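What you see is the complex with one protein chain gone and the rest in place.
After this line comes chain A, so read on.
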Amino acid sequence: MTNQATTLPESFRELEPYVADWALPTRQERYDMRLSKTIDELGEFYDAIAPRAEEAIGYLNELDLNDLPDDATRLLHLLYSMVLVSYPVNVFKQPRIPDSGAAFFDTVAEPSV
């Protein structure tokens, strides 16, 4: 692991273990990942990224949102995933929204970035 190249901006390399599962470009993929995990796994990801999130936002704010390099785009996608797991971890205590039964929304439009 130590010599492995990071696919994130250098100062966020400690989040590399989460890239494969959570640096996903679409809401559908992120939501599918959320439902495939246990609440403990969601909590683990949240606990890893939350302490770095303010810094990550600051880093990304310095860049042009419409012209982000790939490593910054991955970091942004990790933050989208943090948003998506925040409700299960902090509010629902389960991956799925309570009492939502089979209800599920398909995403039909989302911003390209």
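Operating definition for what follows: a residue touches a chain if its C-beta (ideal position, glycine included) is under 8 Å from a C-beta of that chain, and two chains touch if they have at least 3 such contacts; residues count from 1.
Basically, contacts and distances are computed from a predicted model.
**Student:** Looking only at the UniProt record of the hidden chain, which name from "Glutamine ABC transporter ATP-binding protein", "Heterodisulfide reductase subunit F", "Aromatic ring-hydroxylating dioxygenase subunit alpha" or "NADH-quinone oxidoreductase" is the right one?
**Tutor:** Going by UniProt, the chain not displayed is called "Aromatic ring-hydroxylating dioxygenase subunit alpha".
**Student:** For the chain not shown, which residue from A:Asp32, A:Asp70 or A:Glu110 touches it across the whole complex?
**Tutor:** The missing chain is touched by A:Glu110.
**Student:** What is the set of chain A residues that contact the non-displayed chain in the whole complex?
**Tutor:** Its contact residues with the unshown chain are 43, 46-47, 50-51, 53-54, 57, 60-61, 63, 65, 76, 79-80, 83-84, 86-87, 89-92, 97-111, 113.
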